[in-house]
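One protein chain is absent from this view; the other protein chains keep their places.
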Amino acid sequence: MMSLHTQPWSIAGKTFQSRLFVGTGKFASPELMKSTLACCGTELVTVALRRADLSGLDDPSADILNFIDPQVFQIIPNTSGAMNAEEAVRLARLGVAAGLPKWVKLEIHPDPRYLLPDPIETLKATEMLVKEGFIVLPYMNADPVLAKRLEEAGAATVMPLAAPIGSNRGLETRGQLEIIIEQSKIPVIIDAGLGAPSHAAAAMEMGADAVLINTAIAIASDPRRMARAFAVAVEAGRAAYELGLPQIRRQASATSPLTGFLAD
Amino acid sequence: MMSLHTQPWSIAGKTFQSRLFVGTGKFASPELMKSTLACCGTELVTVALRRADLSGLDDPSADILNFIDPQVFQIIPNTSGAMNAEEAVRLARLGVAAGLPKWVKLEIHPDPRYLLPDPIETLKATEMLVKEGFIVLPYMNADPVLAKRLEEAGAATVMPLAAPIGSNRGLETRGQLEIIIEQSKIPVIIDAGLGAPSHAAAAMEMGADAVLINTAIAIASDPRRMARAFAVAVEAGRAAYELGLPQIRRQASATSPLTGFLAD
Amino acid sequence: MMSLHTQPWSIAGKTFQSRLFVGTGKFASPELMKSTLACCGTELVTVALRRADLSGLDDPSADILNFIDPQVFQIIPNTSGAMNAEEAVRLARLGVAAGLPKWVKLEIHPDPRYLLPDPIETLKATEMLVKEGFIVLPYMNADPVLAKRLEEAGAATVMPLAAPIGSNRGLETRGQLEIIIEQSKIPVIIDAGLGAPSHAAAAMEMGADAVLINTAIAIASDPRRMARAFAVAVEAGRAAYELGLPQIRRQASATSPLTGFLAD
Amino acid sequence: MMSLHTQPWSIAGKTFQSRLFVGTGKFASPELMKSTLACCGTELVTVALRRADLSGLDDPSADILNFIDPQVFQIIPNTSGAMNAEEAVRLARLGVAAGLPKWVKLEIHPDPRYLLPDPIETLKATEMLVKEGFIVLPYMNADPVLAKRLEEAGAATVMPLAAPIGSNRGLETRGQLEIIIEQSKIPVIIDAGLGAPSHAAAAMEMGADAVLINTAIAIASDPRRMARAFAVAVEAGRAAYELGLPQIRRQASATSPLTGFLAD
Amino acid sequence: MSQVKIALFVNGKAQQVPKDALIVELLEELKLSPKMILVEHNNRALLRSEWDGIKLEHGDRLELIRVVAGG
Amino acid sequence: MSQVKIALFVNGKAQQVPKDALIVELLEELKLSPKMILVEHNNRALLRSEWDGIKLEHGDRLELIRVVAGG
Amino acid sequence: MSQVKIALFVNGKAQQVPKDALIVELLEELKLSPKMILVEHNNRALLRSEWDGIKLEHGDRLELIRVVAGG
Partner (left out) sequence: MSQVKIALFVNGKAQQVPKDALIVELLEELKLSPKMILVEHNNRALLRSEWDGIKLEHGDRLELIRVVAGG
C-alpha cells in the first residue's frame, strides 16, 4: 500500500518523519527491542539511567546502547527515578557524560502508584536544564497553563499524559489535551496511557504532533507486529488530521440517492 | 513499512484479504471514486439501484459499473430506497437481472431522518432472499437478538450500525456491538457512523470482521489519501485484535526501573 | 427542602406523579421490599409469574401481593420467562386471571446471558395483547424503528434498555435513546442497566418520561435510602429537563467579572 | 419525601450539612440570587472583589453583601482577576479588611479563554496565604500531584475542575479526579464545568466531598428550581456513595426468577 | 373397592388424581394454598370463578402459577 | 392510417407506445441506452435475454432502473 | 489663598486631591459610599478603623475595591 505521506515535523530544529516515539522498557530481551525498533520506522527512542549493581551481577553484555544505533535513532535519556528537580538535572548531566546527545525526557514523578509528574519540580528542572543548553521534553499532566509555562521556560516540546503510565486507558484527558494542542507553539507529544492503535490514531486526529508508546508494544505477544500496528495507526490518524475530518452530525446523511425505489 | 499480515477472512465461502468495504456514494466524480477504490486495497464495494430519469437527462456515460472492475472488486448492490421487504426483494432481483452477482446489502430504512433499519422487514426480506439463493448482508441496528435471528435465517453476515449513516459519530453502540461480536457465528461488519480512522481501528480492535466506510472517505478533501488512512487503520486495529490488546489497568505500571536514582 | 414540582404524566390515561418504576426482584425479604416501596414515592411496581413449586416447599406466607397495596401502587406483571410471543400472551392472561389489572410489562428474552429482548416476538406479542385489550409496556432494545412499530401496534409505552439487565453500566445506548425520545408519541421509560442515581438523572435530563430501577435498589446495603436517592435523582433530572439545560460550550464563560484586579 | 441524611462534613473544623457550594455570579438580579440561595439549602457561597467604578455610576444599592446573611452562609471571597500570587494575596487581604471571614477561594487564571488555573502561582499563593492564617480553598486543574502539594502547603480543601468554567461539559477530567479523591486527606470539591444535576450526582458518587455550581443555576430559566434540582442530585449522589454503588457487570443479572415459564 | 385414577400433566410433570377431581382438590393434594395459585387449564388461563366448573380429565395439562417478585 | 397506441405505466408515469412495441423500442423512445437499464415488467425483474420475448400491452407496469453510486 | 493639591493614583488613574485629604474625603469626592468600599493604600489593605489615621500624600497609590457577585 502507498505511504500516507504525512508531513515531516521537527523538534529543536531536527526534522523527523516518524511521529511515533518508542520507549525501550519492558521488552523480553534487548534483541527483541532492537528488531522492534527496526521494523516500525520510529526515529525517537527513550532510555533510562540507573545505579549500577555493585554486587557484580550486572550483565556486562546488557548495555542497552549496544542495541540502538545513534545514527538511526534519536536517543533520549529520561530522568525517571528523579524525586525532584535537582536529581533530574544530575541525571540529565550524566547522560551527556555518557556521550548521549544533550536531549532529555524530563520525568519527575515521586509517587510510585500512578507515576504522575510533579508540575512544580518539572517547571523548575526545565528552567535549569534549558539554561544549561539541554533540549528538554517534559512529561506532564494534561494542564494547559503548565504547558504554556513550560513553553515559555524554553521546553522543546510538551509531553502531556493521556492516562497513567502503563494503564492502557486511552485518552482520558482528552478535554484538556485539546486545549493544550490548540494553544501550544511547540510540538505536543501525547505520552503514557495509550494502549491500542485506535488510541494513538485518535490522539493524532486531535492534532497531536506525535505519541510515545512503550508498554502496549513491549508486552505484546509479538512486539514487532504491534509496533507496526501503532506506526500505521499513527500515520492514519495524522493523515486524517492533515486532510481534515468530516463534521459530526446528529442526524443521518444519505450515501445512496434518497429518491424512493417506487415512491419518489 | 512491512504489511501487517492480518488473517484473510471470508463471506459465504469467498475469501478476502481486505477488511474495508467502501461505499461508492457521494464522490465528486466516478473517476475519483475509481482511483480511490484502486489505491486503498478494498475488495468489497457497494452500489445502489434507482429509477432511471425519463426526462432524457440521464448522462449515458455515467454508468457507475463502467468504473468498477468486477474482476477486482466484489460488487454488492444495496436495496436502499426500499420501504419494505417486498420492495427490497424486487430490487435485489433487478441486480441479478443486471448481471450483478447474487449478493445484496439489504437496507430497509423508511425514515429519511436517521435512515435507521427496520428490524421486522429486514428479517422478513432476509428469509425471502435466502430462499431465492442470495448472499444476504443485512444492515441492522446494534441488536444482538436480531443478529442471531438473521444468522438463523441464513444471512451471510450482519452489518450492525455504529451510529446513523453519515453522522461520523463513531462507536455509539459499542456496548451492544461487543455482545453481537461475542455471539455471532457469521462475520460482523460495522457499518455506518464511522467518521475517523480511529473509529475504524477501534471497531476492529473489538473483534469486528470488517467495516464499511463511505461518507468519511467520499467527502474528504483528498478521498484517495483518506481511503488509505482508513485502510491502514483497519489493518492496525485488526492486527492488534489478533495479537491481543494489553489489559486496562487502573494504576500505573512503570516502564523504567523503579529503583530511585539516589534513594533505592 | 421544597419539592421540585415536576409535571405529572400518564400511561393509557392513568396519571402518575412519580417517574420512578421499581422492580420487586432481588430484595432480601418481602418486608424490606414493602418498606422500600413505601418510602420512595414510587407508584409503579413490577412483579413476575412463575410455576408453583410442587415439592410442597413453597412458603405459603410468601405471596408477594400481600406486600403491595393495589390502592397505592399500579402493579404490573411482567412476562419474563416467556420464550416467545405465545408464552408471553399466556402469562399475561394468567395475570388477569389472578385479578391483577390488565397491564403487562412485556419481556421476551430467551438468552439467559444478556437477557436481551427479542424484537420480532415482542412486536408480535404486542399486537396480540393489544387486540385483547391489554395495556402493553414492552421491554425492548434501543431501536428507534422498533419503537415506532410498537407505538403503531398500540403499545402504551416503550421501555428501551440503557444496558443489560442488572449490569449497572448506565446509558450505554444513549445515542439511539435520544432518537427514540425525539420521535416517540408515547411515554419512553428507560429500563435496565441504570446502576446509579446519576444514571437515572441523566436519563431524565435526556427527556425520558420515567425510569425503572430494580437491581441497584434491591441489592443496596440500605435499599430504602438507595430508593430515595434514585427517587430524588429522577426528580432532579426531570426538573432540569423541564427547565432546559444550559448549552454545552467548548470555551469557558466567566462567573466573576473579567476586568482584572489591577490591570483592566 | 424523607431527607437522605447524608453525613455532615467540615472544612478547617467548621461543619456543614450541605455539600453544594453556590457561586453568586451571573444572576439576573441580587434579589433572585438571594431567593435562590435561600431555597436550595446551600451553606457555602462565593463572591468576587473588583475595582470600584470611579465614573460615579456604581449603583450604591448593589452591594452584594446586603443580599447574603453571614449568619446563614459561609461567605468565601474568590481572587478571580488576580494574574499572579501577589495579586491574589492582596485581594485576599482586602476581603479581610472588608470584614469578611479569613477564607479565600484562590483563583489565579490569567488566560481569559479557558480560565484555567495556574498551578505554580496557585501553590505559591497558597503558601503565602496559609502563613497569614487564611483558610485557603484553591481552584486547580485535575492534577493529583499538585493536589498533594497544595495539601502539604496547608490548603483546607482542593477544588479541581471537571471542565472549563461555565462550559457545562461535565466530568471531563474523571480519570484524574478519581486519583485525587483516592489520595486526598482534605476535602475535594469539584468546581467548574458541571452543567447538569446528573453531573453533580456523578461527582458525588465518585466520592467528592462537595461540588460548586454557578453558571448552570444562575442562567437557568428558573434558578430557584434548578438550584433545588442540583441540591437534591448532590444529596442523591452522596447517599449512593455512602451506601456503596453496585458493581458494574459485563453480563446481565436477572431481576426475575430465571426458571422458564414452561420449560425449566 | 379401589377408586379410579387419571393422569394429568401438572407443570410438565405427570400427576395422578381421582377421576373427576376438582382443581381445589388437586391443590389440596399438592399442599398449595388456592388463594395464591393461578391456574392454566389446557392452555387457557382460568378465573377463580371458573375452577369449580371444571372436572379434570385424563391427559389434561395444567400450569399452576404464582405471582413472585420480579423486575 | 393512424397506428394504434397503448398506455403503459413507466416508473409510475403514464406513457403512450405503439401496440406490440418492444422494450428496446420503448427505451429508444425515452432516449435511454439499453445496456445501462434494468427492467422490471409487471413486478418481475427481466433478464436482458427476456426482453425481446415480451410484447408490451395496455396497462403494463414497467420499472426502468439504473445502477448508481451508493453506500 | 489657593489650597495645595496633590496627585494620587486611584485604581490606576491620576486623581487630584487637597493635601492631607482623608480617605473618606476622597470617597466623597468620587461619590462612593464608604461602607461599600475596601481600600488598599500603597499595596496595603486597610481596615476601616485605619482609614482616618492616614493622610494621603503625593504619589500614593490607592485601590478602591467592591465586593461583587462571583463564582
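Think of it as A, B, C, D, E, F and G in the order they're written, each chain with its own count starting at 1.
Just so we're on the same page, contacts are C-beta pairs under 8 Å (C-beta built on N, C-alpha and C of every residue); 3 or more make two chains touch, one makes a residue touch a chain.
The structure presented is a predicted model; accordingly, all values stated were derived computationally and were not measured.
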item	value
Option from A:6, A:42 or A:80 whose C-beta touches the chain left out	A:80
Chain not shown: contacting residue from A:126, A:141, A:167 or A:215	A:215
Touch criterion as defined above, residue of B:99, B:112 or B:257 at the omitted chain	B:257
Residue touching the undisplayed chain, where the options are A:12, A:38 or A:94	A:94
Contacts of chain B with the absent chain, listed as residue ranges	254-257, 261-262, 264
Interface with the unshown chain - residue positions in chain A	23-27, 30, 33, 46-52, 54, 56, 58, 60, 63-65, 77-78, 80, 90-91, 93-100, 165, 212, 214-215
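Simple rule for what comes next: only the chains that are shown with their structure count from here on.
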item	value
Per Cα centroids, the chain farthest from chain E	G
Chain centre separation in whole Å, for chain F relative to chain C (CA means)	55
Approximate Å spacing (C-alpha centroids) for the pair chain D, chain F	73
Multi-partner residues of chain A (at least 2 other chains)	114, 116, 164, 169, 254-257, 262, 264
Multi-chain contact residues (two or more partners), chain G	63, 65, 68-71
Contacting chain pairs - touch in the sense defined above	A-B, A-D, A-F, B-C, B-F, C-D, C-E, C-G, D-E, D-G
